[in-house]
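Only one protein chain is missing; all other protein chains are in place.
Here is chain A:
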Amino acid sequence: MISSFSHYIRLWRIINKNWARTYNMQNITTLPIINIEKSKVLTISKSGLFASLIDKGLDRLTNAKIEHILCTSSLAAFN
């Protein structure tokens, strides 16, 4: 009886955790949020594993690359 109750509690926690992940509910145990796409078959190339962040868009901070012109700094943005 005790065993099945504790099993139920653990199961509830797992469901709750995955639910929070799926629905972007932010809490301390789920950050950073991971959206799980259950049905997707992964046929994605692995070449990205060796790609620089530059190849993934970090060759610029703005589409027009104005960071090199107006701000005379890559970021130069008060935050």
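Remarks
Note that in this section a contact is a pair of C-beta atoms (placed from the backbone, for glycine too) under 8 Å apart; a residue touches a chain by one contact, two chains touch by 3 or more; residues count from 1.
The definition used in the following text is that contacts and distances are computed from a predicted model.
The unshown chain of the complex is recorded in UniProt as "NAD/GMP synthase domain-containing protein", chosen from "ABC transporter ATP-binding protein", "NAD/GMP synthase domain-containing protein", "Molybdopterin-dependent oxidoreductase" or "Oligopeptide transport system permease protein OppB (TC 3.A.1.5.1)".
Touching residues on chain A toward the chain that is not drawn are 6, 9-10, 13-14, 17, 29, 52-54, 57-79.
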